[in-house]
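Questions regarding the structure given below will be posed in turn.
Shown here: the complex without one of its protein chains, the others still in place.
Note that the chains are named A, B and C in the order they appear, and that numbering of residues resets to 1 at the start of each chain.
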Amino acid sequence: MTKSTQSKTLLSANELTCIREERILFDGLSFNINAGDIVQIEGPNGAGKTSLLRIIAGLSRPYAGEVKYAGEDITRCRDEFNHDLLYLGHLAGVKSELTAEENLNFNLRISGYDNFDTTALLAKVNLAGFEEALAGHLSAGQHRRTALARLQHSNCKIWILDEPFTAIDKKGVEALEQLFILHAKSGGCVILTTHQDMSIISDDILRKITLDYRFV
Amino acid sequence: MWKWLNSYADPERSYKLAGTLLPWFVCLAIALIGVGTTWGLLFAPMDYQQGDSFRIIYIHVPAASMSMAAYMGMATASFIGIVWQIKAADWAAASIAPIGAVITFIALFTGAAWGKPMWGTWWVWDARLTSELVLLFLYLGVIALYASFEDKVLAARAAGILAIVGVVNIPIIKYSVDWWSSLHQPATIKITEKSTMTGDMLYPLIINIFGFGMMIGAITLVRFRAEVLARNGMRPWVRALATQEVSK
Amino acid sequence: MQFESINDFLNMGGYAFYVWLAYGVTFTSLTMLIILSARRKRKVLTEIASKMAREEKLKESRGNKL
Partner (left out) sequence: MKRGISYTKAFTTLLQRDLRIAIRHRGDIFNPLLFFILVVTLFPLGIGPEPQVLTRVAPGIIWVAALLASMLSLERLFKADYNDGSLEQMLLSPQPLVILVLAKVFAHWILTGVPLILVAPLLAVLLHLDSNSYVALMATLALGTPVLSLLGAIGVALTVGLRKGGVLLSLLILPLYIPVLIFATSAIDSASINLPYSGQLAIIGAMLIGSLIMAPFAIGASLRVSTN
């Protein structure tokens, strides 16, 4: 925490309000996310964790307030912001008609990368030998790993991950945690939600933003 | 401009502003339509070709011209709502849509009722009627789209995009329908022959056109007020109104 | 005045059916629209009130559990 407060602000949320079906999920929510931060959004089901992540990623528009990237509203500098953003939602964005390799290939290409070794990247997420398997035939965990393989080859500073550990085994979770720490140390930030306890990322390096379930 | 708009974007203020404007619109609408219709029905001279059936003009033409104007108004409101993110504009657009649809229906129906004595059949694929029919579909599309989103903030944006797409297309549709009808049925009786209208026939028509405009404005204000309340149900001032209403 | 008598007026030069049909339908549909629009405010407010009551209940039951 102490270290990160001095470093550069990557994202700042300013008085965010989110209303879904006439119910206020949160309002007046402000925070900064700096380079080097690993931030966990926590709260009970229905508190608006996913909604908050989607607002920060620029997928949803807040009812009021704004998210700023490099001092500018993200809806006004989408191209620059998207260049620095890696978002993985509940849905992995993996096509079941394509093989693991084709999926990764496409996802990286469309993010602008041109030069990479899919086999090596898939091996890093323990999918060696599954390159040619259709994603639809993979198990839930492998399916998820196919999506997560993108993290292995990313120079985006801002990672926004909604439940990244779902369906991932213990060893896989540890590997991911290590990857997050590495990413934070190299000047990036990770914003995530999870219901699992993390073993390597201890509370002293983890920042938490807590959302409460509200009735009104 | 947008600073000025923004000061009215505060829901409570726009609710109250609509409340202040409402009586004026209502009075003007009643007065204008009252005068225009009485004049048109009782005092305007008979058309030498169409006889008294032409008196339908005093509702058909105002409805037809206002149906288009209401669509433009709705699309403008949507555009303001989408570009400047002013929610009051979204609510206004949502309030106009059903009114526009009813007005368009009136234009269609009166057109048909006029067509029967003139052409001997209820429906002719005349350019004006066909355009009105398409306009009705456009309205219904906007209304249906707005209704099918649970989240009304999204609903307004989606319906707004559709309304704007519609506005871009309306001239093209209108042009193509006019062209098509000239292709398929040359020179039938045009039901609104401007040149033969004398002043005495024309003035009530113009009065009624303005009257219809005012009436649409008045109904829009009524619906707008309800829409503001519905979309701001979580705000204290609306809740206070709700408590008052129930205890009454 | 274009018409000699009330009957003459109602007859509309033989086009009574079409003219009055057009005016009638216009009048009815506009009246219906106006009534429905005017009623909306009350409907919305009662809905909000009942929602408030529901929330109150929910809050109480939650409060008891915790």
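Just so it is clear, a contact is a pair of C-beta atoms (placed from the backbone, for glycine too) under 8 Å apart; a residue touches a chain by one contact, two chains touch by 3 or more.
Quick caveat, the model's predicted, so the values are computed rather than measured.
One chain is not displayed; in the complete assembly it touches the shown chains A, B. Touching the missing chain, out of A:46, A:65, A:89 or A:141, is residue A:89. On the side of chain B, the interface with the absent chain consists of residues 82, 134, 137-138, 140-141, 144-145, 148-149, 151, 154, 157-158, 161-162, 164-166, 168-169, 172-173, 175-177, 179-180, 183, using the contact rule stated above.
Taking the complete complex into account, residues 54, 57-61, 79, 82-83, 85, 87, 89-98, 102, 106-107, 109-115, 153, 155 of chain A touch the chain not shown.
Convention: only the chains that are shown with their structure count from here on.
In terms of the distance between Cα centroids, chain B is separated most widely from A. Closest chain to the protein centre (all Cα atoms averaged), using per-chain Cα means: B. Put simply, the C-alpha centre of chain B and that of chain C have 16 angstrom between them.
Chain contacts: chain A has residues 22, 216 touching two or more partner chains. Of all residues in chain B, those touching 2 or more other chains are 233, listed in ascending order. Residues of chain C touching chain B in their complex: 1-3, 9, 12-15, 18-19, 21-23, 25-26, 29-30, 33-34, 37-38, 40-49, 51-52.
Only residues 19-24, 63, 216 of chain A touch chain B when the two sit together in their complex.
Residues 150-151, 153, 231, 233-234 of chain B are the ones that touch chain A when the two sit in their complex.
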